[in-house]
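Next up is a structure, given as structure tokens.
Omission of a single protein chain aside, the complex is shown with its protein chains in their original locations.
Letters A and B mark the chains as written, and numbering starts fresh at 1 in each.
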Amino acid sequence: MGSGGDHRRGDLTAEPVVEAARPELERAAHQAESRRGVLVALPAWVYLVVFFAMPLVIVFVYSFATRSSTGRTRLADWNLDAYRRLFDPLVFEIFRRSLLLALATTVICLLVSYPFAYYIATRGPRLRNVLLVMVMLPFWSNFLVRTYAWKVLLGSEGPISQLSQALGGEPIRVLFTNSAVLIGLVYGFLPFMVLPLYAALERMDWSLVEAARDLYATGWTAFRKVTWPLSRPGVIAGSILVFIPALGAYVTPAILGGARTTLIGDYIVSQFLAARNQPFGSALSFGIMVVMLAGTIVYFRTGAKNV
Amino acid sequence: MNIAGVRPKSPTERLLAANAWVVYAFFYAPILVLIVFSFNANNNVGIWTEPSVRWYRDVLSNDAVLNAIKVSLIVAFVSTIVSTVLGTMAALSLERFRYRGQRAFDGLVYLPIIIPDVTMAVMLLLFFAQGFQWLDAAIGWRPSFGIGTISLSHIAFNISFVAVVVRARLGQMDPRLEEAAADLYATRWQAFRRVTLPLIAPGVAGGALLALTLSLDDVVITSFVAGPGTTTLPVYVFGLVRRGVTPLINAVSTLMLVASMLLVAISLGFQRSSRSRVTALGEEQA
Partner (left out) sequence: MTAAVELEGVSKAFGDVYAVSDMNLAITDGEFFSLLGPSGCGKTTTLRMIAGFEFPTEGSLRIQGVEMGLQPPNRRPVNTVFQSYALFPHMNVAENVAFGLHMRKVGATETASRVKRALDMVQLSHRADASSKQLSGGQQQRVALARALVNEPEVLLLDEPLGALDLKLRQAMQVELKVLQERVGITFIYVTHDQEEALTMSDRIGVMNEGRLLQVGEPQQIYEHPSSRFVADFIGEINLLPATVVDHQSVRLLGGQVVRAEAGTGAGQEVTIAVRPERLELYGLDETIPEGLNRVEGSVSRRIYYGDVFYYDVETPGGVFEVKEENRPGVELHAAGDRVVVAWDPAATTVVAT
């Protein structure tokens, strides 16, 4: 070792004598690394436990509490009344309506988005980026505002109505109906379907489609047998991203819907405002969360298997 | 990949293009209508009389609106910063380390995304209400609902969104790069600061932008935890909207639209300039 050696290594050699490896030491090194990982996770972990896990527990607890006659919640006399009420025909009806609406939203979003995402994914790179940004821009603008815009548009004295009247027809009566809510939901959640679909299509190996066509498949068959199955992860992701918020939607139905179209979101909120039945509201909230969680897991399992 | 340039315009191609145009019209028509009618002099929205900026004057002198804007900005700023830091750390710990309880942590981080915001709103309301009661009983101090509770609530759901975005970006990064940095004498912290962080920066920025948007968008959770004296802009507008449609809302809405578009434009410009510094040629993987 020349004189350069010490200079080079001076800052590198650590403790003068280090032991040779033994399984215990290797394990200790691994554990030190694990501890570092835990440390990095700690702030988020603590925050989520305090401000998410605990609130979840509290809602769960409240769902078994009693509602006093004045609307206050008594954390005593634990019972299952709230959960029993979940099976009320009225509640069932509301849930069914919300479910159908969310399903309709998801299906329509899928039908509209798929050709749209396909189109974007098959353009050149420059055009693709521009088209994507144009999709994202409305998304980055305020959700409330966009939903409100439909209230303006669909009003019986709004521009669409005026247009139809100018064409000799009647003023439209769409606002405050289920259809208005559906339009609003589709409008609001379309980007959530477009983006995952686009991502899946863009990542696809298009040479497979060419191979299919080379093997005498028609355009439609190639799509059905190659493109569609390969884009399924995107379909699944997009469906979940639309269905879940659509099921629990509150703002859109509140703005575009009417008294006849009570959905779960509004029903839950009313338990904490007018109806003042916190245990029931908690049971509803918890119930809908469990349904969504179960649905997500099931959907992932089946979707993942088919992929 | 560009197959459009290779094949001639088949009927399918034309249909697809037409569909795309319709969708874009669907996206932008309501926004344009809103903007146009915000300049409508008439009180009655929908019936156009003459152009005017009176509604904008009204907005800018409306104290309630200005106050709501102030609260929104404070909450958005605070919650974006905190959730971006915490979310990035969560993503790092999930992608670059292994430890016991990691799967549980993974689930915990993803849960807020799946939960509908009504449930989240209920959870946080009851949590704060109950918590304040206990604090009062324990140490005699009873906090109140307001900017604090709103910020804490926004952070709670934003951590997850930031974590998802950053995690995707981390997953695309070659982990060998961090090994190379260590091989070249970097400590863990140096490797993070000089190699990992610059490479996930676009992801962190994207996560931050998402958090900002979600915070400024939020209505349900905020209205539950804001308390009597505080309100944010979307909650305020929501209240107005439920009571009826006035051109004032159009003006406020247009202002909000312009503000968010500006924000996006700035962040895109930011990304582009940092991108050109990083790779002279070719597309960086988004």
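As a working rule, contacts are C-beta pairs under 8 Å (C-beta built on N, C-alpha and C of every residue); 3 or more make two chains touch, one makes a residue touch a chain.
Note that the structure is predicted; figures quoted are calculated from it, not measured.
Novice: Taking the whole complex into account, name the chains on display that the unshown chain touches.
Specialist: Over the full assembly, the chain not pictured touches A, B.
Novice: So one chain is hidden, and I want to know which residue out of B:65, B:181 or B:205 touches that hidden chain in the complete assembly.
Specialist: Counting the whole complex, the residue in contact with the absent chain is B:181.
Novice: Which one touches the absent chain: A:26, A:88 or A:214?
Specialist: Considering the complete complex, A:26 is the one touching the chain left out.
Novice: Take the complete complex as the reference. Which residues in chain B touch the chain that isn't displayed?
Specialist: The list for chain B reads 174, 176-177, 179-187, 190, 194-195, 198-199, 278-282, 284.
Novice: Could you pull out which residues of chain A are in touch with the chain that's been left out?
Specialist: Here the touching residues of chain A are 1, 4-5, 8-9, 11-14, 17-23, 25-26, 29.
Operating definition for what follows: only the chains that are shown with their structure count from here on.
Novice: Where the CA atoms of chain A average out and where those of chain B average out, how many Å apart are those spots?
Specialist: 14
Novice: Mind pulling up the chain A residues that touch chain B in the complex?
Specialist: These residues of chain A touch chain B: 12, 33-38, 40-41, 43-45, 47-49, 51-56, 58-59, 62, 112, 115-116, 118-125, 131, 133-146, 148-153, 155, 157-159, 161-162, 187, 190, 202, 206, 219, 244-245, 247-248, 250-251, 254-255, 264-265, 268-269, 272, 278, 281-282, 285-286, 288-289, 292-293, 296.
Novice: What residues of chain B sit close enough to touch chain A in their complex?
Specialist: Chain B reaches chain A through residues 1-5, 10, 12, 15-17, 19-20, 23-24, 26-31, 33-34, 37, 44-47, 85-87, 89-90, 92-94, 96-102, 105, 108-109, 111-112, 114-119, 121-127, 130, 152-153, 155-156, 159, 163, 185, 188, 209, 213, 216-217, 219-220, 224, 234, 237-238, 241-242, 245, 249-250, 253, 256-257, 260-261, 263-264, 268, 283.
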